[in-house]
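Heads up, one of the protein chains got dropped from this complex, but the rest are sitting where they should.
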Amino acid sequence: MEKISVAVLGATGTVGQKFISLLENHPFFEVTEVVASSRSAGKKYKDAVSWKQDRFIPENVADLIVKTTEDTLDSRILFSGMDAEVAGPAEEEYARRGHFVISNSKNHRMDKDVPIIIPEVNPEHFELIKVQPYKGAIITNSNCSTMFLAMVLAPLHKAFGVEKVFVSTMQAISGAGYPGVPSMDILGNVIPFIGGEEPKMECEAQKILADLKDGELVPAPFVVSAHCNRVAVFDGHTESVSVLFKNKPTVEQVKETLRNFKGIPQEKQLPFAPKQPILVFEEENRPQPARDVWKENGMAACVGRIRECSIFDIKMTVMGHNTVRGAAGAAILNAETLVALGYLN
Amino acid sequence: MEKISVAVLGATGTVGQKFISLLENHPFFEVTEVVASSRSAGKKYKDAVSWKQDRFIPENVADLIVKTTEDTLDSRILFSGMDAEVAGPAEEEYARRGHFVISNSKNHRMDKDVPIIIPEVNPEHFELIKVQPYKGAIITNSNCSTMFLAMVLAPLHKAFGVEKVFVSTMQAISGAGYPGVPSMDILGNVIPFIGGEEPKMECEAQKILADLKDGELVPAPFVVSAHCNRVAVFDGHTESVSVLFKNKPTVEQVKETLRNFKGIPQEKQLPFAPKQPILVFEEENRPQPARDVWKENGMAACVGRIRECSIFDIKMTVMGHNTVRGAAGAAILNAETLVALGYLN
Amino acid sequence: MEKISVAVLGATGTVGQKFISLLENHPFFEVTEVVASSRSAGKKYKDAVSWKQDRFIPENVADLIVKTTEDTLDSRILFSGMDAEVAGPAEEEYARRGHFVISNSKNHRMDKDVPIIIPEVNPEHFELIKVQPYKGAIITNSNCSTMFLAMVLAPLHKAFGVEKVFVSTMQAISGAGYPGVPSMDILGNVIPFIGGEEPKMECEAQKILADLKDGELVPAPFVVSAHCNRVAVFDGHTESVSVLFKNKPTVEQVKETLRNFKGIPQEKQLPFAPKQPILVFEEENRPQPARDVWKENGMAACVGRIRECSIFDIKMTVMGHNTVRGAAGAAILNAETLVALGYLN
Partner (left out) sequence: MEKISVAVLGATGTVGQKFISLLENHPFFEVTEVVASSRSAGKKYKDAVSWKQDRFIPENVADLIVKTTEDTLDSRILFSGMDAEVAGPAEEEYARRGHFVISNSKNHRMDKDVPIIIPEVNPEHFELIKVQPYKGAIITNSNCSTMFLAMVLAPLHKAFGVEKVFVSTMQAISGAGYPGVPSMDILGNVIPFIGGEEPKMECEAQKILADLKDGELVPAPFVVSAHCNRVAVFDGHTESVSVLFKNKPTVEQVKETLRNFKGIPQEKQLPFAPKQPILVFEEENRPQPARDVWKENGMAACVGRIRECSIFDIKMTVMGHNTVRGAAGAAILNAETLVALGYLN
């Protein structure tokens, strides 16, 4: 298969760098265009970027000349890690011109006709594209904290009906980008607040688990209450979760349901698909971000401490890699699924 | 006033050291006896202890000869930081001999006739002493995580009736003592489990807020569901809390109720009494352990982010110093109150 | 004694906040004026500042109206925590107008006629003021890393003649101010570089230990080679130091010389004077920043592991509080000494 040319929007930012790093040697996609602000325009990528990834800049990207949103792009698929300040109209304009914008930005997530996709959960929401007023399309992934909650709630909701969810997060610093959280604020500390995070966590999962009826999404009718905290962890968001169900399952039923969860990415063995999208831990003190964040190459939701809750039915700990499955990796899996389902033909 | 001689049990351990450090120059009490295991017996305290406190060993304690539980003690008040493995029968034996054992150990906390005291909350529970079958008495303080939850729930329960409480903790490493948590387990990590902690948090607050009827405690009839996590913080437990009330208060009512909370320690201006037992923060990102743990000399419960909860009524962040108000400082305030109320006469 | 009114320059910055926090209830000085950039001008201090200190804003300062460098100041003593970008000409102008500028900024440190003062070491350098072309004067303290090295070298140089010094630092994040070091750069990491730090460490100590001859400083003739590293420590710079002497001392002689070191601040019992300016530790693993940084209220140099060096004569570990004795506290002690020596009369 010939590789599909892709562009990365916001290519010098934290998410943009992650896209470029994760897409190195990707079997479907090849980064051939990088777009950033006018400040970087005309420079070689390696000169424009303040590279913060663990691996070196991929050779084929290092010498690409940075384009701006003014320039016409050749790639049909655009991975967007644009800042929320500019992503709104820019992504729309690209979609209008016929590009498929696979976006990690929050701007269009709650638009009526823009799906928040988790390919194992709601691939049928790709159909919304057809309702979009664009020649191309905008497809988003969820907020990094929502991702792991939604992955875990999805099979449970289907089996037992989720009614209420308490979630208290302990989120990694990489979620705030670079320079992000000052070290004086987080070293040996907890910050019990992350701007804008709780509202996202309280509504995105319902949209992901929505029913698609007559071209419209009917949100899943459960309620989420979120407490969001920042902790001194590099990568990996950990979440304490309590769930009330319509039909109370046993602890064993929950484990089995999560372990058996699979979807299109697994069937089609997509490159970024985790073999096991949800890993269930039996150890009493797992999952842990520093130990488990790279399980399944950072693409799994890790779940442990599944037990009875004295107020709701079940409580557990959920953890996942916030910048891989929770951001750039999620978008890449979305693009892989889009291709695999033939939406690009 | 002449100082009252006190002994410290488990004097070489983490809690014992904290007792000794906090009691330096105390206006009521003077440490004149130190008790540890037979391994340390007969040595000078400074030679027996592996001192880990920030201040130097108080001069009057450094040269005390370490006694064992075999020895007769002269002090009436004993501060116990004994290990749970030995505290059970040892504390009873001391009480039998006529000592007032002010204990930080968990062993007797849930005994029917042993009160868990927070002097601002339930000083009337001291009366239980009279039911105890000892010449002396055993008085405990709560678990370090329960302390701040119970302090905050107390005035709210009185005013609005607490029914259900979700709490997810982020607890400091000092709570595990020394050597405690290996650094390889917690640096840049979260451990979503603390042995025995959740059961304590789910029952102690109800006992503290119990009604004392005919010499028996009738636990407050609310339910607590706890998730306990360890984070890379030195001192200070942070808790995300959601509360359902019988009579739903407004956010402003909650703040006012917490701010106005006072008790006997404040009235009698006891040495370890915080002026303001509950500090209410208005900043959206406070309290934080690294910033606020020493407010009121580590004796306050710090509360912030008081807001509406989408499932229960109110949610908030609670934080306090786990080894001061949550342990040794709590026991000292208990002893001060015991003296102030005349129980020693 | 009536308190002396003082102003704080750069009052909203990290060093300025530290000045205000440390000067609360100071027996000599009272902060009556605060100066910041025009952005803050006219606001109450509490509204202009993003306060990051552990204690609350002192009440007498909270409501002061922020002035700018345009405004005339009434205070004779000005504590300067101005940014290096503006401190140069601004401090000169204040000195010209007759103020005594006690500066923590680096701008004038290496000026021929401006002393870098450590009151225990070179109080005679205050005489340089008389050579300055100002009605007032500029007095500086050293860089935070130099401070502890210079304090330790001073008595050793006097006794044994320092010839060569290797120093490798492990510096705290608070040295970089706020927001300073991004957490993604330092959590679980070491940064082997601090901009501009090594050159300062390689020349300031020689100036502090200079001979004052005919109104000119003749730098001490030793050579320093510095490696500066940033580590994940909040407060406290740690330094591995190897020293070659003209006359090789024994380890015991070094310890005794350091322990006996005293100066004018101790004689005059100045408020910010440590009783013991240099604390010598015998434990094999001390000093440590997290354990020892607050010894002597953060005003001491802590020294340990004094032993023979296989290349030079002696090696040791030196540690101290970089924002107290290494910055704001140093300036305050300089001002106290200035007053005590009668330079203000």
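The chains carry the letters A, B and C, assigned in the order they are written, with residues numbered from 1 in each.
In the analysis below, contacts are C-beta pairs under 8 Å (C-beta built on N, C-alpha and C of every residue); 3 or more make two chains touch, one makes a residue touch a chain.
What you see is a predicted model, and the numbers here were worked out from it, not measured in a lab.
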Which residue from A:54, A:214 or A:282 sits in contact with the chain not drawn here? A:54
Of the residues listed, C:166, C:245 or C:272, which one is in contact with the missing chain? C:166
Looking at C:32, C:229 or C:253, which residue reaches the missing chain? C:229
Please identify which residue in B:187, B:223 or B:341 touches the non-displayed chain. B:187
Check each of A:16, A:188 or A:304 against the chain that is not shown and name the one that touches it. A:188
Even though one chain is hidden, which residues of chain C still touch it in the full complex? 164, 166, 168, 170, 185, 187-193, 202, 223-225, 227, 229, 231-234, 236, 238, 240, 242, 284-291, 304-305, 309-312, 315, 317, 319
Missing-chain contacts mapped onto chain B: 52, 173-174, 178-188, 232, 234
Even though one chain is hidden, which residues of chain A still touch it in the full complex? 52, 54, 187-188, 234, 290-292, 294
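Definition applied: only the chains that are shown with their structure count from here on.
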Centroid spacing, where centroids are CA-atom means, of chain B and chain C in whole angstrom: 40
If you average the CA atoms of chain A and of chain B, how far apart do the two points sit, in angstrom? 42
Roughly how many whole angstrom separate the Cα centroids of chain A and chain C? 48
Give me the residue numbers in chain A that touch at least two other chains, ranges are fine. 185, 187-188, 232, 234
